[in-house]
Structure formats: C-alpha cells, structure tokens
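With one protein chain removed, the remaining protein chains of the complex are shown where they sit.
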Amino acid sequence: MILLINTDLLVIGGGPAGMTAALKAAKRKAEVIIVERYHELGGQLTKQTHRFFGSKSEQAGTRGIDIARGLTKEIQNMSEIKVLTEATAQGYYEDKIVTVSYQNKFRKIRAKRIIIATGASEKMMLFENNDLPGVYGAGAIQTLMNLYGILPGKKVIMVGAGNIGLIVSYQLLQAGVEVKAVIEADSEIGGYLVHASKIRRTGVPIYTGHSVKSAIGESSVKGAEIIKLDENWQMITGTERFIKADTICLAVGLRPLVSLLIQADCAMVYVPELGGDVPIRDENLKTTNDQIFVAGDAAGIEEATAAMLEGEIAGLKAASEIGYLSEDVVEETRRLKRELKKLRGGPIGRKIRRGLSKVRGDDNVKKNRYSHLR
Amino acid sequence: MRITKHPILDFNRGKKITFQYKGQEITAYQGETIAAALYAAGIRVLKKSNKYKRPRGLFCAIGNCASCYMVVNGVFHVKTCITKVKEGMVVEEETEKGDIID
Partner (left out) sequence: MLKRTGIPTSDDLQSVTPDKERLLEGPVAIIECFNEIPCDPCFYSCPFKAIKKFDDINDKPELDYSKCTGCGNCIASCPGLAIFVVDYPKNRLSLPYEFLPLPSVGDKVWGLNRAGKSICQVEVIKVKDPDKNDKTAVITIRLSKKYLMEVRHIKVGDLDE
C-alpha cells in the first residue's frame, strides 16, 4: 500500500475555484490531485439552481448546477487529474507534506505546489435559542432541498437579505415552501435588487431594519420573535412581533475556511470586507508560503464566478512554476485578470476592491498572528 | 418530506434501503446521507449537547460544524450530514462523549 503519494499539484477543495485550478494546470500537463471532502466534486455549485450573473463568456446565464456538471465531466476526462473524494486534508507539515484522511484511511501527499481552495463556513448569529433544531444555515437548506430533494420545513423565516438569503428564499418558494418573511438588520437590502424583487412579487415581505430576538420552541422551532432595530442596530423594545414558522434560515454571511493556511504559516490579515482572516497574497494568488496558493472563498468571500477566475489564475501560475510552460501563459493570465477586474469593477465590487487593497502586503508583510500557537 | 416535482431539478433517487435509528426502522434511498434520511423521516433532533443536554439538529449540512454527530455502528462522533446511509446501519443518539477506539 502506498502511503505517500507524489504529485505536481495538490488542490485542496473541489468546488468552483479548486475545479478550475485543477483543469487549468492539467491542461498544461501538470499531474494534479484534488482532495474533496464530499462524495462528489462541485462544492456549493451543486446546489445553485439559479442562473449565474457575470459575463456571458464566463458562463453567465447558466445555472450553477450545470456549471458544476460541466466542470466535473471535464475533470473526469483528464487523465492528468486524480480525484480523491470523501477525503479531508488534515494538516500541513514542515516537510511540506499534507496528510489526508481518505475514505477513512490515512494518506500523505507531497506536491510541488498546493492550491488551497477550501471555501467558507457560515456565520452564526446571536439570539436566544439559536441552537434549537430548525435553525439552519442557508447552505444546509440548499443541501437538503437541492441535493437530496428533502423539504427543510413548511414555513421558513429567512434571516439576511444578501444574495444568499434572497436566492435561497426563491429556491424555497420553488420547492413549495412558504417563506414567511425575510429579516434584514441593515436599513437596506444587501443583495441584488432583482433577486429581492422576484421574491417580493410572490408576496414575501422583506423587513429591513429588523432582527431576530429569539427562537421559540422546546425541541424544535415553532416560531421567532422579531424586533425592529434603530439606526445603530439596537433593538427597539416594544416592537417585538411573533412569526409562526418551523424553520429559521440564517444567511448572515460567510467566513473563509483558512485553518490550513494558518497552519502552513501563511501570513494572514483580518479583512472584514472579505469575511475574516485571509492570507496575504500576490496578484497570482500566491501566499507568503512559496509552495502555497489560495483561491475562491478561502481567499475572501465573493461570488462563484470570481472564485472560478481566481482558480484559473492560480492553476496557471502553479503549473508554470512547476515547469509546465506554454506560450499562451502570459496572454491567458492577462485575460483572466482583465475578466476579474471587470467583474469587480462596478459599485457591487466596491467592498471587494476595498478588501483586496488590504491583502497585497508586499511591502508590509504581516506575520501570521497564529504562529505562536503552532 | 421528499420533493417529487421541482421546476428546475430532477431527483433520481437510488434504490430503497433501510437502517436502524433508536430501534426504529427507517427507509432511505441510496445516496442520501444519514442526516438527510433522518430528516426526511421527520427526525429533527439528532443529539443532545454535552453539558446542558439541549437538543441539537442539522446546522451546516456540509461537515463544518459538530451539530449532527451521532453514533454509527458503534463509532462516536460520526458527521452524519456527510456520511452516506448504508443498508442495515445502526444509528444512535450520542449520550456520552465516546472514547478512543482500540
């Protein structure tokens, strides 16, 4: 039994960023291993039933599920890519080896370059009884409903009017679930207004300037007490209102999953605009560890289209560094960066641009503030 | 409850299988995770919290959190949201912390 596997490129995470990174490198003949925790590739794309925004040339107008299918098929047809599913990267060691638990077996992988595309986890929100069964992350609802075809409940309160909250509300309606209300603490809807309008016109009220005070129920959710907030997001006593529901869905943001990056001693910086701690990297997504790149939500919370472009840039650069050079690398990298810049160019991208301005720490490289824990 | 008709998605379910949950026989479809199958059977409480014994259910469904840990075939702390259900599996609620397997 081979316990140590050698490869050119190790991609950790088989979501949109990881898949495009692997493909880009494999097309230049690099040998690639993808480590994916789930049973299949695709990451969160496999639950996105809506058509994607972005540029038509980058698959806009295509549903996320179909993008996932297309990329998965492409990967399966590449002999250069080996996919390990039900595989979780456990740690990064000083001798540049990554340990992996693969279908309950222990493996070591030594790669010349590593792309960490681990994605994100959902943020929790503080309110009384927030641990009751029936309080779910929006991703969980999507998994149950869109992957397994299981209804999460009959009446849902959605918390968060960002794109995820609005999109998942629409998906709930499509599955035949009643969405009682969308609750948003901010005074304005954060997601695309077209998403807001398309659920609003089905009759779902959107309460901006509101929050959840408590979940009601003994062994599972029976409803929620919602409350008005003032301009400083403080609860206004006396404005409590009970909404009957069996499910409370939290779509209050995502946080990059960066534990491996921290462990690999990549310099990190806290950037609220990007969702939390993210690695400092250059424009090719290379971190301060010369062996490691980052791409997708692990680099900062953004849309899947940006994740796919980042994956491509990192994959291309990693392949070049390993020695798989091709004539079009320079031109192709330029094109990808142009696409990414266009995507982030508008008012929607302002927050991302502000966040990104804080992660190019070339002249002011910050220490990994977790180093003392290693 | 399982969705049978959906405007965008087609659900091609695998063959029917059964497993044990707290002595009860649960029917599931091949390819489903343990947590999904339990959920479809109307079971929302998957475990109790260690200290205050508060009910816990699914939360992230992608293996990030620890809300769905159960005892599966005698093994503690199995993430039931990413573990597929198998014919004849025995699934139980965690009532203690478990120990290292010899």
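For clarity, chains are labelled A and B in written order, and residue numbers in each chain start from 1.
In the analysis below, a contact is a pair of C-beta atoms (placed from the backbone, for glycine too) under 8 Å apart; a residue touches a chain by one contact, two chains touch by 3 or more.
Since the structure is predicted, the reported quantities are computational estimates derived from the model, not experimental observations.
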{"item": "Residue touching the undisplayed chain, where the options are B:Ile8, B:Ala66 or B:Val90", "value": "B:Ile8"}
{"item": "Of A:Leu4, A:Leu126 or A:Val194, the one touching the omitted chain in the full complex", "value": "A:Val194"}
{"item": "Residue ranges of subunit A at the interface with the undisplayed chain", "value": "50-56, 60-63, 66, 173-174, 176, 187-189, 192-204, 206, 208-209, 305, 342-349"}
{"item": "Footprint left on subunit B by the chain that the document does not show", "value": "5-8"}
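What we mean here is this: only the chains that are shown with their structure count from here on.
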{"item": "Centre distance in Å when subunit A and subunit B are each reduced to the mean of their C-alpha atoms", "value": "24"}
{"item": "List of subunit B residues in touch with subunit A within their complex", "value": "1-4, 6-9, 11, 13, 32-33, 36, 39-40, 44-46, 49, 54-65, 81-82, 84"}
{"item": "Partner subunit B, residues of subunit A touching it in the complex", "value": "37-39, 49, 63, 65, 86, 88, 121-122, 131-137, 139-140, 143-152, 174-176, 219-220, 257"}
